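Here's the structure, in structure tokens; my notes come after.
Only one protein chain is missing; all other protein chains are in place.
Chain IDs A, B, C and D follow the sequence of writing; residue 1 opens each chain.
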Amino acid sequence: MTMLIAEDLCARYGGVQVLHGVDLAIAEGEIVALLGANGAGKTTLLRALSRQVASSGAITLAGTRIDGLSTARVARLGLGHVPEGRGTFTELTVEENLRLGALARPRNLRARTTSDLELIAETFPVLHEMRARQAGALSGGQAQMLAVARALLARPRLLLVDEPSLGLAPLTTLELFNRFQSLRDAWSLTILLAEQNARLSLRIADRAIVLSRGRVALEGPATELQDHDALRAAYLGDAHSPAATSSPEGALDD
Amino acid sequence: MTEFFQILLDGLTTGTVYAALALALSVVFQGTGMLNFAQGELAVVAAFIAYTVLLGGIPPWLAILIAVAASAVIGALLHVVVVRWVDTRNEGVLMAMGVALLLGISALASIIWGTDPRSFPSPFGSGIIQFAGLRLTYQQAGGALLVIVAMALTALLFQKTPIGLRLRAVAQNAPSAALLGLSAPVWLALGWAVAGAVGAVAGVVAAPTLGLSPQMMNFPLLMALSAATLGGLTSRVGAVVGGLLIGVVTAFAGRYIPFLGGDLNIVVAFVLIVIVLLIKPGGLFGRERMVRA
Amino acid sequence: MMTLDSDATVRTHEMTTLAPALTISDVGIGFRGVRALDDVSFDIPRGGTSAVIGPNGAGKTTLFNCISGIYRHEGEIALAGRPMRDMPAQARAVAGIARTFQTPTLLPDLNVFENVLLGAHGGMRAGMWAAALRIGRASREERAVRLDAWELMGPLGLQPLALAPVSSLAHADRRRVEIARALLSRPQLLLLDEPAAGLSADEADELLGFIAEFGAHSDMTSLLVEHDVGLVMRVARFVAVLDAGRLLASGDPATVSADPLVIAAYLGADAPADGELP
Amino acid sequence: MTPPVPYPLERPWFRTPRGLGTLALLLIGVCVPFLVSDYDLFNATRVLAIALGVAGLNLLVGFSGQISVGHGAILGIGGYTTMLMMLNLDAPWPVALAGSVAVGLLVGVVIGIPALKLGGLNLGLFTIAIAAVFPLLMNRFSDFTGGTVGLALPTSPFTAQAGLTSAQLGYLFALASLAGTLGLLRNITTGRFGRAYAAVRTNRILAMANGVRVPQLKLIAFVVSAAVASLAGGILVLVLTVATPDSYLLTFSLILLMATTVGGNRSWIGAIVGAAIVVYLPDFASDVLPGQASGQFAQLIFAVLLGVCLIFAPGGLAGWSSTLARRIGGLTVRRAPATAGGARSAPVRTEPRPESPPALTRKEANR
Partner (left out) sequence: ATEPDEGAADDSPIVIGASWPQSGPLAAAAAGLHGFQAYIEATNAEGGIDGRQIELVTADDGYDPARLADNQRSFVEKDGAIAVVNFGGIAVPGRPYLNDKKVAQIALAGQTPLSDVENFPYTRAFWPDVAWEGELHAQWLKENAPDAVVGFIGFNNDLSESHIAGLEAGGVTPAQVATVPPGTADLSAQVSQFQAAGVNTVIINIGAPTIGAVTAYMDEIGYEPTLLLAGNMADFVTVVDPAGAEAVRDAYAFHWGKDPADPKNEEDEATQAFVAAMTEHGYEKDIRQALAFNGYGLGAALVEALKAAPELTADGLLEAWDSMEDTANPYLQDGMTLDAGFGGRLIFQVQLTQFDGTSWQPQGELIDLRELGIVE
């Protein structure tokens, strides 16, 4: 089954159009990396999908049209979103933040809450240690873990993640990405991952989509993209690639 | 000595009205992040509803329940019809909206029910409890009980139930709450409903003592705002303790600092508040807002 | 590569002493029983780029907060040999410490240009009276600062965004605005809290290259907190590693990344010597 | 090296559309007294005096981010000071006004210092207390303040001269005070200190990290605001020729706060708009509503209209109308709404982002 289909998605802020007719299809159980330079529109695309930004075009989540629904509705239909800027409830405790995540899960998974909480504690031991603290006191990386953990505990069918590695220590990032991979199977989770760290996200992704100036510039299996010259030039910072000195954008555009 | 304890008791019972209103303020604040200047007027409306129902021959306890339920509905409606459309991230606008509501509801209540004070029979009956040379009217005792019950119930709701947790989450960060499937308009309306219900308790506790009129809560509102600050706006226990404390402090100040009298005695309460806040900016029981770099 | 436009941006600090850019001695701080920093001491050499690394919650940002005077802490911190214990945060800023924040922090009420201009505040001399009465001195100073900011925004690519409200910026652009703001104060010590986070590797290199060049022109020392270890190893001349509030190791990048303690706590066992992630 | 993008030229203020508009407004303001009756001037002068108070509140609330629910009392302090100096010391009115400014400064310091520690809603409640106690004090010390009936001047202090009536003189004086004060306030809220105040009100830590002396600026805002409000109170009693405790009830403070918000708390024109609304709207509402409950209905209408303003123009009527004007004029919008950010606001930006991504522009620019 296709988990998410977006057709001809356009979004604008005031007079400026940011997304120009993005088409997107994600199969159930897939991990898709969303790549793109700074300002390409990754965050905007994720926000449009979770209905935080007004957009035109059709969006279908697991067979249900969701364009036109509210963010909260879409969330209840099984769309999770780890937003840019983390969005933790700073005045609630870490535990309360996590509980809010668990409360958002579908009814049939309520029984699994305890074991899922344990899993989270295992992935991010520090969150368990700090459960009684106000979330606002957390360090940047801890807050990032909390944001991801909270979204996972809601047991979404499709998880949109905006730069999860932001502020995470390398070991933790690695662990998180591995966890994504294992949860994809264990929880039949579908993930759309917007990440600047292309190398890392391509490692766990099945497929990658490259946005450029609000359009899908490139799309393909992750393994293929890892070798793609243009991509390397633009996003892996490979200074020796010849593409780096010519216009990388030009290379992506065709 | 008896006089001392009697005045202490009087102060406490005077304080129950402040406490009830402060509790309602604190509930709105926690449930919606707004300092609601119109809370007193909402309590008045609730009291008028109870009054109207009582006149219809309904037993007092049922009348209270009806008023509480009706106020909850009014609170929710107020959110849906008015407050929802305000830019909730802008404190100034929220506060100004509170003032507009205060003026509007007060005018509306005056139009509907007139401005003359009416007698509101105590739902607890009339009579006094005597002990150790001290006395307490049924109304005072019953009012205190009602406030304590309201405090316990809201504490339970906010601290122990998932609903309370969600209410707090939506009030604190609505966009994030939406990502967890919590629709802000619905939950904030619920928050207002809870506050309306608590406000109704304030109205019912106040009306028999103060005489039912649209202006009934003007002064108590001021004291309740102070009480909530003293105890900490983020804390329901704080609101109640603050209300009682202010009742006691003003009663003692009026009695034992003759120069202050029955009007300037509130200065003592205000001074107390400033001192407490300078030492503990979140109030006696309040939590300070977490800001870190 | 980015270049600096003119010598106007160069400011030389008098070399009063040859003291380290920053001396941190016995710094400690606790929050309700949690020791966020405990007895941390090290020196940051003058000039170039140094870095503080460590796992999440190690106390890196807290250390920055102590250096910039936002937290009161135990121990002593000295800027170029000058103890700062009793200096409030704003005085430290005026004395030459500028910083960015882990989560880019901008003023929503101001546009990009004005956000950058805020960085000049500490260095401006004209007072409230002069401003109120629009005395010539105040206007001249303001004009000069604006010109300076404008030029600084060129190489950072912010000029086209100058009048945009900051709420409309993409994450990486916010970062650049913050850095421009910090640089505009011509700091002696620049504290960068994860400047490369959210930037592609290419963009990060470019940005840090620019900062290094800026620093070279103006005798500025930069101190990074960064999780991109590869980047740190490439640009830093000195690295301190924090873990759970304590100093785990410090020294030049090669030594530090070979330290088994550091590998266990932070880099991971299979980390290659250059710090690049597997 | 490519030539740098030219620095956007800045014209002197009197050549910007906004500056020209201000000048035109001032011109109209000066002509008004020769066009309308003395009765209309009386209300217009009240508006100017209240606008001055609202402007003081704007500095405090809009710019320094501190809330005061007690400015009505500060106007009262200014009013009583002016009155007492004129009645008891036979001071000429300009001296009395200077006296009330001085007292205002003092009051600003006295309230401002604890305010530094309190902040936010706590400060709001602290100032509410001041507003609540002020009329009680005026009632209590009646030997000095005249008690409930207050103090009254025998006649208008503005003696007709040079062919101008006393109402015209009063108006022109109020206009000059307002224009002058607004000019000064504008200057300290743009440029260096404008940015500093933006930091003070939204992010203390950021402010400190950029060398902004937060307490100093907050205190200055309080002191200046109180002095301006006190002056406003002085001018107001000169116009009304009376000062009574009932003029300065808590409601008055709340209404001032309302005027600030409805006009736009970072707009100086907004201060005038807000003042005009709170002065004229109640009159207007009770005029259009004859009949028994008209007082209450008028208050209801007043509340509803204010509520509508708050909902539809949360950034204030002044900003809202100029945005509207600019939209209609087809010009690009310069600023985001006061509360940009977050999901609900629809941010607008000045210039369309250049079609090519920034990274590319940069590289080309430097190549």
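Going forward, a residue touches a chain if its C-beta (ideal position, glycine included) is under 8 Å from a C-beta of that chain, and two chains touch if they have at least 3 such contacts.
None of the values given here were measured: they were computed from a predicted structure.
Trainee: For the unseen chain, which displayed partners does it touch in the full complex?
Mentor: Listed by label, the shown chains it touches are B, D.
Trainee: Which of D:22, D:68, D:247 or D:267 touches the chain that is not shown?
Mentor: Considering all chains, including the one not shown, the answer is D:247.
Trainee: Looking at D:203, D:265 or D:286, which makes contact with the chain not pictured?
Mentor: If we include the chain that is not displayed, D:286 is the one touching it.
Trainee: List every residue of chain D that touches the chain not included in the displayed model.
Mentor: Missing-chain contacts on chain D: residues 37-39, 42-43, 46, 136, 139-140, 142, 147-155, 236, 240-244, 246-247, 249, 251-252, 282-283, 286, 292-296, 298-299.
Trainee: When the complex is taken as a whole, what residues of chain B touch the one chain not shown?
Mentor: These residues of chain B touch the chain that is not shown: 2-3, 6-7, 10-11, 13-14, 17, 107, 110, 114-119, 126-128, 135, 137, 139-140, 209-211, 213-216, 218-219, 250-251, 254-255, 261-263.
Rule of thumb we're sticking to: only the chains that are shown with their structure count from here on.
Trainee: Which chains contact both chain A and chain D?
Mentor: Chains in contact with chain A as well as chain D: B, C.
Trainee: Per-chain C-alpha centres versus the global one: which chain is nearest?
Mentor: D
Trainee: Averaging only over C-alpha atoms, locate the centres of chain B and chain D and give their separation in whole Å.
Mentor: Chain B and chain D have C-alpha centres separated by 32 Å.
Trainee: Approximately how many whole Å separate the CA-defined centres of chain A and chain C?
Mentor: That gives a centre separation of 29 Å.
Trainee: Send over the residues of chain D in touch with two or more other chains.
Mentor: Correct list: 205, 209, 338-339, 342-343, 345, 347-349, 353, 358-359.
Trainee: Where in chain C do residues touch two or more of the other chains?
Mentor: 61, 70, 101-102, 105, 168, 173, 203
Trainee: Given the complex with chain A, which residues does chain B contribute to the contact?
Mentor: 162, 165-166, 168-169, 172-173, 175-184, 287, 289-292
Trainee: Write out the stretch or stretches of chain C touching chain B in their complex.
Mentor: Listed in rising order, the residues are 61, 64-65, 70, 101-102, 105.
Trainee: Given the complex with chain D, which residues does chain C contribute to the contact?
Mentor: The touching residues are 1-3, 5, 68-70, 88-91, 93-94, 98-99, 101, 105, 107-111, 114, 117-124, 126, 128, 131-134, 138, 141-143, 145-147, 150-151, 154-157, 159-168, 173, 181, 185, 203.
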